[in-house]
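Mind looking over this structure? Questions follow.
Apart from one protein chain that is not included, each protein chain of the complex appears where it belongs.
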Amino acid sequence: MRRIYTGEALERKKPVIVLGATGLVGQRVIAMLEGHPWFTLGAVAASDRRIGARYGDAVQWKVETPPPAAALDVRLTPATPDASAQGALVVSALPADEARELEPLWAQAGAVVLSNASAYRMADDVPLIVPEINPDHLAMIETQRMRRGWPGALITNPNCSTIGLTLALAPLRLFGLRRVIVTTFQAVSGAGYPGVPSLDMIDNIIPYIGGEEDKLETETRKILGGVLPDAFQPLGAKETRISATCVRAPVRDGHLEVVSVELAARPDVDDIVRAWRAFTAEPQRLSLPNAPAAPLVYREERDRPQPIADRMAGDGMSVSIGRLRAHDTLTHSFVLLSHNTIRGAAGAALLNAELALARGLLD
Amino acid sequence: MRRIYTGEALERKKPVIVLGATGLVGQRVIAMLEGHPWFTLGAVAASDRRIGARYGDAVQWKVETPPPAAALDVRLTPATPDASAQGALVVSALPADEARELEPLWAQAGAVVLSNASAYRMADDVPLIVPEINPDHLAMIETQRMRRGWPGALITNPNCSTIGLTLALAPLRLFGLRRVIVTTFQAVSGAGYPGVPSLDMIDNIIPYIGGEEDKLETETRKILGGVLPDAFQPLGAKETRISATCVRAPVRDGHLEVVSVELAARPDVDDIVRAWRAFTAEPQRLSLPNAPAAPLVYREERDRPQPIADRMAGDGMSVSIGRLRAHDTLTHSFVLLSHNTIRGAAGAALLNAELALARGLLD
Amino acid sequence: MRRIYTGEALERKKPVIVLGATGLVGQRVIAMLEGHPWFTLGAVAASDRRIGARYGDAVQWKVETPPPAAALDVRLTPATPDASAQGALVVSALPADEARELEPLWAQAGAVVLSNASAYRMADDVPLIVPEINPDHLAMIETQRMRRGWPGALITNPNCSTIGLTLALAPLRLFGLRRVIVTTFQAVSGAGYPGVPSLDMIDNIIPYIGGEEDKLETETRKILGGVLPDAFQPLGAKETRISATCVRAPVRDGHLEVVSVELAARPDVDDIVRAWRAFTAEPQRLSLPNAPAAPLVYREERDRPQPIADRMAGDGMSVSIGRLRAHDTLTHSFVLLSHNTIRGAAGAALLNAELALARGLLD
Partner (left out) sequence: MRRIYTGEALERKKPVIVLGATGLVGQRVIAMLEGHPWFTLGAVAASDRRIGARYGDAVQWKVETPPPAAALDVRLTPATPDASAQGALVVSALPADEARELEPLWAQAGAVVLSNASAYRMADDVPLIVPEINPDHLAMIETQRMRRGWPGALITNPNCSTIGLTLALAPLRLFGLRRVIVTTFQAVSGAGYPGVPSLDMIDNIIPYIGGEEDKLETETRKILGGVLPDAFQPLGAKETRISATCVRAPVRDGHLEVVSVELAARPDVDDIVRAWRAFTAEPQRLSLPNAPAAPLVYREERDRPQPIADRMAGDGMSVSIGRLRAHDTLTHSFVLLSHNTIRGAAGAALLNAELALARGLLD
């Protein structure tokens, strides 16, 4: 049976174990846990050589707001589970290779792992969730438990450039989403720290991000597709063709995407804007703490969205859209922007954790 | 009869009158005239209030190489023609509104005007020339003279973002160019000086450039189309649909464009690269001084072209292309880069001037 | 008699008339008035041609947080006073030339004007106030009223680069402040919008800001000096020599300053840090709403302060200092950073307004 929370704080907050806590996404997770009504920082886990160090000493803090005072004195613990993992809530901001090895250990030990890592996103028994779009994909956990015998679970969120795109595309499925051509302008925080060298970003642009185009194409199809009762199948997205070109641009935070689509129904521009503005879903109905009131914000100004002005819309959890135009090359083009380390990573994992709790998966 | 030059210097260089000489494009024209084998700086014309001033005092030089010493002491003359305009060679880097008023006066006075301004590009009796693509459009001068009664002529070059795109697309017409979706990343020099405020370009991107998308779409169709003996008609480009989204990015020089195309023949990637690499045309055959040996340079590296590394290819006159991929959304995507104030503006006007001279239009 | 407020909200908020409301500093003032416990937005005044327009239509909002919803529908009123000016509270973010003409009209009409403009800062009957340093300079209003016959008053705050410097220097006067050499790295928001062209700020630095060095030198001496009962005299600062070099750097917000000083007492580094950390003053004692708990924050990290990490310290009202070192060229060097449009402009004028109210000047 599903438990429904309606936005109030929990009496006893659930502790969160953060894996990969010193990276940029881990930092965001820790910043977002401060004052969270349901969750509290339980442990910060790191690779072996720094175990025991103060978080404040181990981290090179790069979030623009100061680190939560409470987090600074927490000691780093191992990234491998012990007996206490049973029933634990784990948010993983690990690099893909470490995630591949460590996340199954936590699920095996009984933890529910909300992962931002790419390692298992495309596995056909691992849900890849954007809570406003495909919460029903959580049903795949049944298959996962059956196949892998995990008492816990592994739930993933998509790549930072995928989330904004899928949220903007989801309401367009009603109009018959046939083709998508997307070009991204991705912020440097997407590459972590140290990440992109400044010699590549002063007076320059890099039209290539390793592995990103494939993620954007395949993850989008998985998310937009349906799911069978006991096995995933990308039903709806079979008819959607997607091609992406991913470019790194000199911006700190905020992925901008130029999207051209072919909509079979050839709707009016006004119909599309109305569909975007009307779009809310389960996270809004459940009043999940990190659910933005408006997942999609359409801007009328001719030069929006922009990273500086729009990345913090909805506290970084809304996707801003603008410049919708009809044309006859495909049928429409528009521009979207979403905060890549909030909606696109840390906030995505936390919203998934909130969804999991609201659905009783953490009981 | 056509006079053919084969790259050697002229015995007596033709003086060039530069209109709009203090702007960024005018500065590039003056920089490129230094050491030119056929042309020499004849006069620099400016708006009324600065007439008589030294060029060196009037200009805020922004080209990365120092201004030619000889140009610094030239006095600014009026931007309106006098008797000496008959037979003169004029390169216009005027803003569109001034060009609209002044360029006809020069053509009326007997000058051949090579204009970078947008004012008359789309007029159906004004040739809009990229010498490697449509030198035959010069035939439209006959119509122009007939209709307007000008003893001189007005020849335009396209917008800075159009030139790179048309050069990359021209060899693709053989494969049946049906659809083009293009997203640009345009350098700030394209907006002149002072141009784009730095508050819009530090940690930001502006997904809008006034009028640019329309220019990119309509100019491209005009250039890629054919021309009837005595009147322009965009024959070939009728079947090509183009949709553009133009974005300003924090780069000094060099427009990068992400292009997706539908080619009816669905050629192999190798066939397309071969077509690009084999592409040369009249400017190369005539050895026009500013004609690059290779108009199109295809780069194999996975992260090229980039503004820093590639904008000066062919002394800023070659278009660099990379990342060609086949897909089933349209048929192919690629990335191109061209120097917006050299190939995209000053060098374009000069190459047109060289073509005009080689074809005997300046006799 | 002085009325003391201790941080609680006023029962009836004082309306503030904002002059120059559409500029960057005016925008910050309006952003900072949202939720202010003592003040509320009363009117937004602008130049003639836009009177009657909605503020939301007239402004190009550049603050990183969204504009207060309540401000968007306010109509612009004239920047000249009418009968209601008597007793009004005016915050002026006008350009210097407009301030020179308009501010006296408001003081003449009975308003108390808190000005961020440079026009009257150095007049010897106009207080130039940093509330933590020289609130006693408010005594100059007596001279001002006597000389000029104004029923109102004009109170100024210093230039954006001066405020951070004077706050860091104020506690050093105890050690005998003899010489100051300062080099600034000033953010582009200090030049307003459109302000600095991006062609000057991509891959570049401009080692010159018109008039800035003189302001930084003369204003600092005025602020750090004493005041005689009925006429200003820069007593204490007579013995302090200051030399400034002001440089524009590609940063949005936050002026960084490298300061070398000669302190007669040659104190230990620890003594200086202690003096900075102990520094609080009247705004803190009065709990003025915009007074930061710690006006000066000393950072131990070897690479701080930095614009990104430190400009929002104390909600943008604290000055961050770091890298204090002793040497024998003068005696010490250090680095400071302050937010130029908050502590250095909008917040400075508002803190002055709060001081004026707390001292009963608005009764």
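Chains: A, B and C, in written order; residue numbering restarts at 1 for each.
The rule we apply is simple: a contact is a pair of C-beta atoms (placed from the backbone, for glycine too) under 8 Å apart; a residue touches a chain by one contact, two chains touch by 3 or more.
What you are looking at is a predicted structure, and each value in this text was computed from that prediction instead of being measured.
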Query: Looking at A:Pro135, A:Pro250 or A:Pro267, which residue reaches the missing chain?
result: A:Pro250
Query: For the full complex, which residue in C:Ala45, C:Ala79, C:Ile242 or C:Leu288 touches the chain that was left out?
result: C:Ile242
Query: In the full complex, which of B:Ile308, B:Ile321, B:Leu336 or B:Ala353 touches the chain missing from this view?
result: B:Ile308
- request: Kindly note down the residues of subunit A that lie in touch with the hidden chain.
  value: 62, 188-189, 193-203, 250-252
Where the missing chain touches subunit B, by residue: 61, 64-65, 202-203, 252, 308-309, 312
Task: For subunit C, enumerate the residues touching the unshown chain of the complex.
output: 179-181, 183, 185, 200, 203-208, 241-243, 245, 247, 249-252, 256, 258, 260, 302-308, 322-323, 327-330, 333, 335
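The rule we apply is simple: only the chains that are shown with their structure count from here on.
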Query: Which one of the chains is farthest from subunit C, going by Cα centres?
result: B
Rounded Å distance between subunit A and subunit B, as computed from the means of their C-alpha atoms: 43
Message: Measuring centre to centre with CA averages, how many angstrom lie between subunit B and subunit C?
response: 49
Message: By the touch rule stated above, which residues of subunit A touch at least two different other chains?
response: 203, 252, 308
